[in-house]
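Here the complex is missing one protein chain, while the rest keep their positions.
Each chain gets a letter, A and B, in the order it is written, and its residues are counted from 1.
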């Protein structure tokens, strides 16, 4: 499904310098190992340079200073950031399929919804009263777009996305299947005997160029809005609680949970399966390692981590058992340092190493 | 979309005492910072009392003994539990939109299903043979309700919920989009060469006043039923394995996983992203901190936690490396206490601090 583009033309688009035959036609992309005739590859990490020798790609993107082995028969595209250039080349070679604008006869669109004539509404989609769907928008099969929802130009909803009433989605976003935007936040008051509901009267407001992964959920605000700023990228199966604010160009990997009312600054990078508690402030530019539990605000950008290192089960069991006594261990060590010795800490019962964790 | 209610009428509903103009009309809710004319706010935590001075809300719910700054121009609603009163006021001001009862012409409803004439079945919904849908039930767009399913009065399924055959859902529940009720539990037997399926012949039985969040999944039982008791509140992206039993009014925050056959008592509070192993018993009233891994039964109510504290990456790396040697460290400390010294523990190889974690 790729377009064919002469290497010279591609180079112009990428601000790259061709070393080799700029007339060769490129019609696809591939890894250094798998790319064949007509395909473009890239070398971003110099560590993989030796793979060039056996590489059969028609052309390879690489840095201006990368030494290229003589065995490599293809063209070299010299460029400052080969990975970024590859991303761009790949988009040129694999453009999104054109929209077939119009409303599928099986879609149920409320008469008061305003659907741009250049938008596409897929089979079995449902669009509620007063929704506004911009030009170039694609509403995939089986999507449900609630009343009063606004979706900006060029945004694509893959099949079976749900957007609850009143939410706002900007332009040029991509929402993958199963995403749920604007369900009620987990707002409850305890009576002493049971939980009572608190209506969630805020919205979800999503900026431009935002990606939302498959089965990711973003709750509507309780009173104010939940806000996802321009350029935010969310992977699959992320949960974002009510009233969260995510700053511009923050990227969040899969399976992350962000509890309610937490504000995350711009340009953060949050690793997969991280868990972020509610009502925190995370400084812009922070990096959080995968699996890390963030339980307090982060005032200063930096790299943070909290994962227990994995080890063979028997070793883990012995070490983890000691964790229950780490505070005791610390006190006992201090007592020794102060010359008190074991006799002085008789109230401390050291654990048996065999204790189960 | 809010109703307007005179403050005096609201006060009667809330068992509150008005200090100020009880004729003012309230038509919305807001935070102390954002609420404006005609809006109601609340002060639950005395820490935020100073915000009252600049608050422009028409009225604020507060405790009888809360000192209110003279600068606050609005009315005061004195009430024992301002947060709970706020929840109730908000429900009065934001009632659920009325149901448009009837079956949408695009819905596919089996001839043998019994749909109460006061129920609503939305566009593109599917209802299977022998299903029984009570009065005031809303089946949202694109929902699939299996054969023999029973749904009690007043329960609302948001768009695209799936309920598998034979499951039972009580009255006045709310199920959010993407929830899947009654998929097969993960029941497998190993032949020595491959996995074989075990039919999951139980159901999911959900009580009354239960909430199920977006993309939450509850598996049907293997032989017995999976049971969610009255008043349980489940947030988004929770996974509940086959044969689990959750007791009355237990609340579970987002991203929690509960493995099969675990029984959780009533009135527990389980923090986000907690992981609970299978075949456990958790005492009623237990509180489990977010991100905690529960690997053994809990016999006594209490607050439990297990999260590794987060820290800057370099610090984490040094400390985590030592975790592999914690048991050794404990033995060496004991040897010192007993006057043996390092010579006596020569078999122990202390780790290098620079070791990667």
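In the analysis below, a residue touches a chain if its C-beta (ideal position, glycine included) is under 8 Å from a C-beta of that chain, and two chains touch if they have at least 3 such contacts.
Please read all numbers here as calculations on a predicted model, not as lab measurements.
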| item | value |
| --- | --- |
| Residue of A:74, A:202 or A:231 in touch with the missing chain, whole complex considered | A:231 |
| Absent-chain contact - pick from B:30, B:82, B:142 or B:207 | B:142 |
| Residues from subunit B at the interface with the omitted partner, ascending | 106, 108, 124, 126, 142, 144, 160, 162, 164, 178, 180, 183-184, 186-191, 193-199, 201, 215, 217, 219, 223-224, 237, 239, 241, 255, 257, 259, 275, 277, 288-289, 292-296, 302-309, 311, 315, 318-319, 321-323, 325-326, 329, 332-333, 336, 341-342, 345, 350-351, 353 |
| Contact set of subunit A toward the excluded chain (per top definition) | 2, 28-31, 34, 81, 83-84, 86-88, 90-91, 93-94, 104, 106, 122-124, 140-142, 158-160, 174, 176-178, 209, 211, 213-215, 231, 233, 235-237, 249, 251, 253-255, 272-273, 290-291, 295, 307-313, 316-317, 320-321, 323-327, 329-331, 333-334, 336-339, 357 |
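The rule is simple: only the chains that are shown with their structure count from here on.
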| item | value |
| --- | --- |
| Computed distance of Cα centres, subunit B from subunit A, in Å | 24 |
